[in-house]
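Have a look at this one before I ask anything.
Only one protein chain is missing; all other protein chains are in place.
Labels run A and B following the written order; every chain starts at residue 1.
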Amino acid sequence: MPDDRQAPSPSDIQKAHQDWLEQLYAPATAQTPERRSFEVDIGKKIEPLYSPASLEEIGFDHDRDVGFPGQYPFTRGDSPTMYRTEPFVVSAYSGYGEAVECNKRFRKLIGLGVEQILVAFDLPTQCGYDSDDLMSAGEVGKVGVSIDTLADMELLFDGIPLNSVKRVGTLGNAIGPIVAALYAALGEKQGLDYSQYTVNLQNDPLKEYLARGTQIIPAEPAARLAVDPVVWCAEHAPHWSPITVCYNHLNAGGAGSTWGASLALANAIHYLDLLVARGLPIDKVAPLFHMFPDERHDFFVSVANLRALRRTWARLLRERYGAQATASLALKTTVYGHGQETLQEPLNNIVRIGFGTLAYVLGGASYVYIASYDEAVSTPTEETVRVAIRTQQILAQEHGFTDTIDPLGGSYFVETLTKTTAEDMWAQIARIDEIGGALRVIDSGFGREIMNRGAQLRQKRLDSGQRPWVTVNMYPEKPNVPNTAFRMDPSTTERQHARTAEIRRTRDNDRVQRALAAIDKACEQGENQMPAVLEAVRAYATVGEICERWRRAYGTFEPSVAF
Amino acid sequence: MDLLVRRQLASALTRVENRSGNWRDILRDCSRAGSNALVIGVTGPPGAGKSTLVDALAAHWAGMGETVAVLAIDPASPFSGGAVLGDRVRMTRSEGNDRIFIRSMSARGHSGGLNAAALDLCTVMAGHGASRILIETVGVGQNEVEVAFVADCTLVVSVPGLGDSVQAAKAGLLEVGDIYVVNKGDLPGAASVARDLSTMLALVFPGLPGASGPQADRSMMVSIPGATRKLLSARYGAPEDPGGAWHPPVLAVSALSGQSVGELTEWLSTFGTWLRQSPAGKRRRRERVKLQLVALLKQRLFDRLQQDDHAGALTDWIDRVLSGALDVHSATDQILQDKGPPHAR
Partner (left out) sequence: MAKVGLDGHDVGARVVARGLLEAGMEVIYTGIRRTPEQIARIAMEEDVDVVGISILSGAHLALVPKVRSLLDSSVVMVVGGVIPQEDIPELENVGVSRVFLSGTSVAEIAEYIQSAVSFPEESNGSSDGR
């Protein structure tokens, strides 16, 4: 092929690969056509075969692109030993109803071997409303446990010392300082030093404006509130992970896993910039960051995405921030195992979720929790949660999945995907830099547009059957949400209201008012909110009362509407 | 606006927009009621913050006791004709206010054109008690720019970044604005966009921003071809006119925080005063009626031709053009002669 860019002449293996394509594959598919076109979820075409020629073509370089586990660029793993010393941390994301009820579930989970409890809060809590707020009507205890005050947390962890599991945590994206304070104050109540237990928070408000939608105040101040607990932890609890930058919902919302990663990395950059601007050394704050990748359509893409993410993070931290410490460069990841679950014949979701999770495990995730097979339907029941936990344990212990580090490393296909994905992420971050960073992604509609396009593409491919989905567009069955779905006791809401009313009556209200005034002052003067919020939480101020101060100081959230 | 009126207005707007039911009676009654409503058109590029600004203005006026109606126009899909109308989501300060009524409208699907439809809906809104009417349109496409001509006062919104002042000039928006708003004044760059715009305007308009009399300084003005100059003075008046000429002011505001929105409303009333005094105001009103008449005439004539075409009446003419017996222009002449003026049938 003549080319004035002087392409290197094809090597023997490239010639052999090309010959195979032309002489064997092409004639065969001319006779029996491929059964459909093959492409990853929102993205590239998949070739019929990958070989050393594919790696040559993209300029694959083992030392630069992959390296060794625990070493830059950390593609093969964030630590030298990975699952050989300890498999991923088996976790549960759980919560429903009121704290007392939920506490019983937690005890059972721990009995099953769960090592990390991530508390699912209900929507009023996540959005900063008390259970008795008008906005909370119908939502109390629905998708998680209702938490109004520290008293609810005390009940939730009654008889469960925070150091009896490897980690505890929650999402708390719009209420980061409050959830950090709740866990700090709860530890104090249990007589623990912060150093004796580990808290993991998602605390990543920026993605809420693009997907998921629990935002409370505008994005710019919300990001500042999110880094307050990071600064606080750097001083008081440096082994906690107070921020987990997440693209679970970005991907599900239509970004796809590559753009999802890039949008999330841009959010991470925004938080990191804020921290650096506050004068903290990068190697003091970067180790407190985790990320939460997501890919649920394509098994091998998922493995590659995780590997590419670790690599891109390492490069970003080194090249952009000059980070040196291994703990800054080696990214820990939390994942939520999913497949494309259906309402049709939900038992099949066990298989889907199992494979989705296996991909994360083969990609070297650090912390794993997974959906229950009825998750698409309702709050999981005890039985379905048990299956989820056993699935994780089987993946961790059986079949030899975790026997060697990064078992898919070196696969022509996976390495090609990993390298091209990492390159795409890098280019997309540059694109986001051009438009002015994470906040502009939100308010210019740029992020929305990417997600809308992806969501529509997915819908079209499903509707047309181009992406097969068993029981939905292939071997179709009627969707059904069975009545056995988990139901909440209707009196829960009343009991929650009564308990919170009682707390409001019996607490030291002067102390609460002083604490809330201190929050006002912190807002006004742009100080770190943590000390004031921690005092308010200790004094049993409600989540709603604290958030109301923020709403007054910063205004309410902006809905995003672009189509 | 009480609940009953609100309901009546909502349903009247539907009928008038769809030309259904007793829409003619509604329009007649509403026009007869006469109107002192001030109609403000807000236009500008996508995402400039038009809805947010409309929200801020509406809430401001409602707070002063005015009854405000909002007509938010969004573009429609050229393929399906459908639309997703999302402007009101940005109008959180106004929504639910008893003095404010918000209605969305798609830019397509109006026989007689968007302008005529928008004017009709304004008439209905005014007839139901609105004293201020805000029309939001995206400033892309000729249709939308023309909505400027249905309003008493046109606000052109731009924003810092992306070379918007140039875009505005390209879109023809620099010939229609009565007040230029540089929104997102809280972001860097707003002041410099405002400066650019002011400079451009000073090259065209005499004196200082606002109304300027015969003594106005014209030293900065560049020479502009006679025809354009005439159009401009028809719209903005001449310094010698009663009330003087209008030199569109440029104002940086933040619709989000409300900063300088009060000042904007002051400019709006200054403009309103000028408009009442100036012969340009009268000309604009005449122009508006003319625009409506022409649009309606075109539509009626077109409808009639189409009906005839369904009946095969044009077939003959088409054949004659194809055969070379007639050119299309002569055919048009003859069809019109045949039919006479549209009201003759």
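In this section, a contact is a pair of C-beta atoms (placed from the backbone, for glycine too) under 8 Å apart; a residue touches a chain by one contact, two chains touch by 3 or more.
The shown structure was predicted, so the numbers you read here are calculated from the model rather than taken from an experiment.
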**OP:** List the displayed chains that the omitted chain touches in the full complex.
**Re:** A, B
Original post:
Out of B:42, B:102, B:150 or B:280, which touches the unshown chain?
Top reply: B:102
Subject >> Which residue of B:77, B:269 or B:332 touches the chain not shown here >> reply: B:77
**OP:** Consider the whole complex, including the chain that is not shown, and state which of A:58, A:481 or A:498 touches that chain.
**Re:** A:481
Subject >> Touching residue (missing chain; options B:13, B:159, B:197 or B:256) >> reply: B:13
Original post:
Which chain A residues would touch the chain omitted from the figure, given the whole complex?
Top reply: 123-124, 126-127, 129, 134-139, 142-143, 208, 211-215, 249, 252-254, 342-344, 376-379, 451-452, 455-456, 459, 462-463, 472, 479-483, 485, 559-561, 563
Subject >> Absent chain, residues of chain B that touch it >> reply: 6-7, 10-11, 13-14, 17-21, 23-24, 76-77, 79-86, 88-89, 95-96, 101-104, 106, 108-112
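Heads up, the rule we're going with is that only the chains that are shown with their structure count from here on.
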Subject >> chain A-chain B separation of Cα centroids, rounded to whole Å >> reply: 47
